[in-house]
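For reference, the structure I am asking about is given below.
The complex appears here minus one protein chain, its other protein chains still in place.
Moving on to chain A:
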Amino acid sequence: MSIQKRLVGSYLVVITLTVLILEVFLILSVRYYYFHNIERVLMNQAELSASFFEQYFAEEDLEQQSERLLQGFAYHSDAQVQIIHPSGRLLQDSTGFSSRITMTQYADVQSAISGEPGTWRGKDSLTQEAVLSVSYPLEAHHVTVGAVRFVTSLKATITTVNQITVLLIGVGVLVIAIVTVLGLFLSGTITKSIKDLKKAADRMTDGDFSIHVHKRYRDELGSLADTFNMMASRIVKSEKLKNDFISSVSHELRTPLTSIKGWVITLKSNGAGNKELFHEGLEIIESESDRLGRMLNELLDFSKLDSGRIALHIAPVNVTELLNHIGRQLAPRAARQGIALDLEADGILPVIQADENRLKQVLINLIDNSLKFTDTPGRITVHATTKQKHVVITVTDTGSGISEEKLANVLQKFYKEDPHAPGSGLGLAISDQIVKLHHGELRISSKIDIGTKVQISLPIEGPEF
């Protein structure tokens, strides 16, 4: 079942139920109001007549003054008024049927003759109409000497009540109809947006990411449309990054391979006699193979990190020793490039729980990046300090810096500032992943032509806590 049908359906159920409850209540109330009030009016009249009789007419015989009494009792009433003898015999009737019939078959008359007021609803035996009658005992000196009976036809009342009932039901049906039409319209505003989104998703399934979902309203579905559009553009962008990566990696892999192949050809043709050339060739082939191997390791690392298959070997790591080790390892390269590499530590650094090799990889990668983008004469400072159960290591350089819009992308995989620059574009992405695996944080801030600052903070207790 479609959403529209379900929405309209539920609107309909709710409103029908509401209208139904209201209708039943109103109709019952109207019925009760009419019938109860008619009964009350008749009862009041009967009571008033009976009390007047008791006060002033009790001395005379009921039958003899019945004609005059009837006029008085019927004075203010449109109802049929009857005066009944205690034996049940009809003495007077305002409609003129003075055929001397007995009235004891009516419950109200029986009740009145025995001294209690009574009401009765039923079918009149003479006119076959629904009638309501009220009988009240006429008392003289606390003895029931007869009864006065007010009878009204309920034909007009029933007609009126039915008219109101029909009117109420009509209004109810109208309300339901209006709500249904409104429901169709309102649900349309929801389902149209959903249909748009579904169409867009279908096209994305077919591989078309150039879609743009039209945003109809500024609601949840509207923001979903925005998300869809953003998702599509991100997919297009990452597709492009991947393609760039493949071409740059191919290029990167080809450079050492070309060099290796060139040297192999050279050595094959004239390397046999020249021992010096042979040696030099082999050395270059070795270093180029190492470069290839490093690049492949990086790629493997990344795919492992990306799929979460990497496992950290957590052990106590002495940060000071680690930094000194890295300093020793990279000092020759820094000296060669004419860049000063300073290692600083605030006080005694604690021993932290971490994977030493991975941490080394991160730091080497960060310093390597700084070396790559810093010109002579420059300075790279590695500073370590303890802060709130964390060790914070900051690598600051005086390099070329990264512009603000590019800064957001540097942690993305495959991203390279210059697509033709050497490297896989994975270094920072891998570093970020490793720091995150340690439950730490990697932050980069940079200013063009002033330098870049990379800060990693690692929990002393390690990732388990």
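A few comments on the model shown:
One rule holds for everything that comes next: contacts are C-beta pairs under 8 Å (C-beta built on N, C-alpha and C of every residue); 3 or more make two chains touch, one makes a residue touch a chain; residues count from 1.
Methods note: contacts and distances are computed from a predicted model.
The unshown chain of the complex is recorded in UniProt as "VCBS repeat-containing protein", chosen from "VCBS repeat-containing protein", "Succinate dehydrogenase hydrophobic membrane anchor subunit", "Sarcosine oxidase subunit gamma" or "ABC transporter permease".
Among A:E23, A:E47 or A:E441, only A:E47 touches the chain left out of the display. Across A:L28, A:L174, A:I265 or A:A408, the single residue that touches the chain missing here is A:L28. Seen from chain A, the chain kept out of the figure touches residues 25, 28-29, 32-33, 36-37, 40-41, 43-44, 47-49, 51-52, 55-57, 68-73, 75-76, 121.
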